[in-house]
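The complex appears here without one of its protein chains, the remainder shown in place.
After this line comes chain A, so read on.
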Amino acid sequence: MRETPLSNCERNFINRAIAEDTRLDGRQLLEARPVEIHFGANWGCCHVALGETKAIAQVSCDIQQPKASRPNEGMLHINVEFNPIAAPHFEAGRQSELAMQVNRQLEKCFKDSRCVDLESLCIVADEKVWNLRVDVNILNHDGNLVDCASIAILAALTHFHRPDVTTTGDSITIHSFAEKDPLPLTLHHYPVCVSFIVFESGQIVMDPTYMEERVGASQLTLGLNSYRELCSLQLCYLGKTSVTADVVPSISPHAANYANKLVTQIRKAAQQDVEAKYNKEDRDVCRLKECITFGKLTAMTKPKLSIKLAHWVAGKSSPKSDMETSDFQDEDDNIKTLGHGSAELITNMSKSVGEGGPNTWQASEESSDDEIEDIEILQETKLEKKVLDDIDLGGDSEEEDTVTVSKNDIM
């Protein structure tokens, strides 16, 4: 399928907005979208969401004969797949030009910077070495695929453990995970990609969305590690404007700080999951399910608007509620003590106005000639919340009457 053409309106508007230091999604020019990292049940399986851009990476390994030029080093392959699942204009099967470019950028960042200690992957020199393969699948495309893929790869590599191997004489034994604990990879440093878009007006924008990528004049991707070292640099002209020489120095300190923060986040997430996996009960838990949002029609999209004002928070009366952290159901609920030995869990429904939450959609859709109970139902749920004021504390039994609103009531 072809890509939706970019209209002159969108181009003009975005250029005008950027010239006024405004971004459509309410971010600052040099502000990145929040990163979420979730690990799967296997070693080296990682799902990363950078705003609405999503990627999943899986590291796998097998034993191969090394290259003749480097007989005592293991091998690392990076493979990025762009499927129509990410965006309808990606073609299945054939590697597009964009896919090749992203693949090469990631290879430069991870392979050419030698962040994985390949020598430790050698089993028998010139005969048998570990061959690592990182497969990245883009699940949703909302711009900045390189950054998202690089975070996924780094997190997957940090998380990955390979089986232990013992050599006795000529024979090699590969131990299953049950026999011997698997070994993590050795990483010398932790590089990530940080992307920028330069607009015609000369403004620089960090972590561009799909729309900004299409409008921008040139794209700049820096590969940086947590020691503020540059691992790769890619400058790509999308339009005809030239980039002035001071672009790279002007953003590199900011990019380095951001990369440092990102690496800390990735390592922390990976470490937590690895520790949880070493606790025997927790071993096969797949945490990918945590990236699903509940109570929404499209469960994988975050309750975020693509166009919003800078400080706009959904919900009229609760500016303190922080949408970034609302993935956890617990934070939406608060527990109020009513008296001795009793408490009631109140789900904070009002905060989700306008940004996802339970679908309250039918009320106005109803055609005027059969306007039956739909509106009343909304009031019913509100009454539920007020009940806590009227509860009489006569009984000191711990069993409160709980009224559950079933799904049928709401529909």
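Here is the rule we go by: a contact is a pair of C-beta atoms (placed from the backbone, for glycine too) under 8 Å apart; a residue touches a chain by one contact, two chains touch by 3 or more; residues count from 1.
Note that contacts and distances are computed from a predicted model.
The unshown chain of the complex is recorded in UniProt as "Exosome complex component RRP40", chosen from "60S ribosomal protein L6", "Exosome complex component RRP40", "Serine/threonine-protein kinase STK11" or "Association with the SNF1 complex (ASC) domain-containing protein".
Within the whole complex, the absent chain has one touching residue among A:125, A:236, A:292 or A:309, and that is A:309. Within the complete assembly, A:10 is the residue of A:10, A:31 or A:107 that touches the hidden chain. On the side of chain A, touch with the chain left out of the figure occurs at residues 4-13, 16-17, 20, 22, 24, 297-298, 305-312, 314, 316, 352-357, 359-370, 375, 378, 411.
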